[in-house]
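One chain of protein is taken out of this complex; the other chains stay put.
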Amino acid sequence: MSLFEGRDLLCIRGERVVFEGLSFAIDPGEAVLLTGANGSGKSSLLRLMAGLLRPSGGNLLWKDVAIDSDAHNQRLHYVGHLDAVKPALTVVENLRFWTMLASSAPEDSTAFALSIFGLSRIADVPARMLSAGQKRRLALARLIAIPAPLWLLDEPTIALDAQSVGVLREAILAHLKSGGMAAIATHSELGLPAKRIELGRFAAGAIRGRPE
Amino acid sequence: MNRFFLIIGRELRLAYRQGGDAGLAVAFFVIAAALFPLGVGPEDQLLSRIAAGVVWVTALLAVLLALERLFQADFEDGTLDLLALSPLPLELVVLAKCLANWLLTGAPLLIAAPIIAVLLHMKTEGLVILTASMLLGTPTLSLIGSIGAALTVGARRGGVLLSLLILPLYVPVLIFGVSAVDQSLAGMGGKPELLILGAFLAAALPLAPWAAAAALRQAVE
Partner (left out) sequence: MHRFANPARFLRISVVILPWAAALAALFIATGLYFALFASPPDYQQGESVRIMYVHVPSAWMASFVYAGLALTSAIALVWKHPLAHVAAKAMSPIGACFTFMALTTGSLWGKPMWGTWWVWDARLTSVLILFFLYLGHMALLNAFEDSSRGERAAAVLALVGAINIPIIHFSVEWWNTLHQPASIFRMGGPTIDSAMLVPLFLMMFGFMAYFVVVVILRMRGELLARKIRVIRMARVAGAEHLSASRATS
């Protein structure tokens, strides 16, 4: 079976069925693109994969075993709509907090991650002075600073300029090449070789099916 | 353990950089306590009779004010999601935040309270036990308050709602905190009340973070 699988997932938010009968399978080196209209459940599916949201039906499996949240948290990165950047801390302080919390990160990974996303020169600037794009890059720098096999990205390219999108794309490709996995909700074409899950098909009452 | 102190350190650093929180709680405490002589008259027999109660009630309200923001900022900027996914169990994250919150609000009150008590003509024999009762009681207030803060994160009218939820739960700590002082001034020592306050704290330390973490997981869904 695949390394990370979801079978027959049912997601209910409030009193609304967001999607039902949704299944996916991701293997090392694979990426999944989540597409669909707003409200179709892309963010919900990513939060479900992260374990923040529990499915109302169906199973999430890692190596064919039901997910243990402690172990699962350690092997994923979740980058949502919000950047989780504290304005009162500097760029490097923001990132270093997360790398030290994860503690599985190598010593100099913070500096390296900042350099990848072009933030080295403003490392000591308080984050309140950053533009939206810079904050986004700081949030994404976590992906590089802390190794984790599964990347869950919700609209990562929002507020990013074309060059930064290219940097992100390279980072994802490198991650996939070294055996990582990614699920990315996006409106824009990232030019990644990826399976697709079109979420509109799993809306309540829609045809049940599997991703292509 | 390192991660636990990492979170406390970050909370303290944020408070220091953003300024104001600790000072505001003490300022509120002093101003609110000063309203009582204005309200009931400066007669020192009366003030000394109500001093323990006034100090405790206003300290309790000051702690409550600071609790509103315990999780709200993290919820709004997405940090809460990441904390829920961090290697440190969410219960310990809550405990770390409570401890930081207490260091910023409860602990300064321990210094301000005896001063205010003197201004309210509390007999000086009662000051030590007042401080002891607040030392045992204010951490419990932070812990119980964290449950309310976790339940109301993201709610409409969160601040007022928090007060409505938490104040009934504060009643036991208030009762024993004040009666520790009153009993001691009446010559009965006040030891049993302090022991009960200690028991409350011992119970709140494991239970409150557990309940607050459960509420935070609901907020993060």
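Just so it is clear, A and B label the chains in written order, and each chain counts residues from 1 on its own.
Keep in mind that, in the parts below, a residue touches a chain if its C-beta (ideal position, glycine included) is under 8 Å from a C-beta of that chain, and two chains touch if they have at least 3 such contacts.
Please read all numbers here as calculations on a predicted model, not as lab measurements.
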Contact residue for the chain not shown (choose from B:Ile147, B:Leu185 or B:Leu201): B:Ile147
Sites on subunit A contacted by the missing partner chain, in the whole complex: 10, 12-17, 37, 39, 56-57, 203-205
Interface residues of subunit B (partner: the chain not displayed): 147, 151-152, 154-158, 161, 164-165, 167-169, 171-172, 175-176, 179, 182-183, 200, 207, 211, 214-215, 218-219, 221
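Going forward, only the chains that are shown with their structure count from here on.
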Complex interface listing, subunit A residues touching subunit B: 47, 50-54, 70, 73-74, 76, 78, 80-86, 88-89, 93, 97-98, 100-103
Partner subunit A, residues of subunit B touching it in the complex: 2-3, 6-7, 10, 13-14, 17-18, 76-79, 81-82, 84-89, 220-221
